[in-house]
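A protein chain is absent from this complex, but the other protein chains hold their places.
This part shows chain A:
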């Protein structure tokens, strides 16, 4: 088991390096850099001025060298600029002194400066991730138990009235994307239009102090969409398990129906949806982009949108590194959990 996790971690790091390299190359394309130079310097820079600006700040080094520096496996640049100033990467583009480190990259914890927020990227990423973590936690708390209960209830008696009505609800909720359901929910529950103004239409205040009133709508908007999907998977798996022969064995052993469902069917029925639930994590990361923007909740997704629209290269890279790790770690957890659920799979 330990060896398995080690191997998986190795694969994860390799994947992370490949993915960040792709993002790094794309954000460091010349037109992007030119735009950066013009927003940082002045908008009427000549082409020569752009080139010297970029050269002085190390942007025009070979791509692999730049990537190595960003990663922190190559020494940061120290450039004697054409304007007479000496700039070092590790001294935030000022003249280096004896305290300046040789290496400064992701590995050393130097995530760079955000050009939009004028703050350390690591600080931004960690606070925003915390906020999104809070949102995701509550989404999962609502979505997973809700979906499993709906799925199990629908699947334990296939074709019954409960099954049909619950299935219809799940199909409708999955078929409605967040930007539709979010707008509808805001219109119904956050405006006086229908006389049901129970919740707030913005979740900005939830960043500091989340309560039922200001947090319910964003949570339920994301949860509804995923809930239908997981419920459908659980239902399919449950109906299959309920027709299995060992369920008949249990029934003819005299086990009562609730016990058949809880003790015999549930664990077997959860094996398939478990993978799907874990796959929901990465999907949630991208789902929150819409919902956070819609409800003005300044979390991870919102930061991503800001970074992308403002050409904030360092922030964008930081966000993608974190996303890659979140995705890979949830997949690792999913694989390990699968082993515990399904006794037929043994690692070692």
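Here is the rule we use: a residue touches a chain if its C-beta (ideal position, glycine included) is under 8 Å from a C-beta of that chain, and two chains touch if they have at least 3 such contacts; residues count from 1.
Keep in mind that, in the parts below, contacts and distances are computed from a predicted model.
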| item | value |
| --- | --- |
| Which of "ABC transporter ATP-binding protein", "Iron uptake protein", "Anti-sigma factor antagonist" or "Xanthine dehydrogenase family protein subunit M" matches, in UniProt, the chain that is not displayed | "ABC transporter ATP-binding protein" |
| Contacting the left-out chain in the complete assembly, out of A:137, A:198 or A:246 | A:246 |
| Contact partner of the left-out chain, one of A:2, A:62, A:84 or A:254 | A:254 |
| Positions on chain A contacted by the hidden chain, ascending | 3-4, 7, 159, 244-246, 248-256, 263-264, 267-268, 271, 341-344, 347-348 |
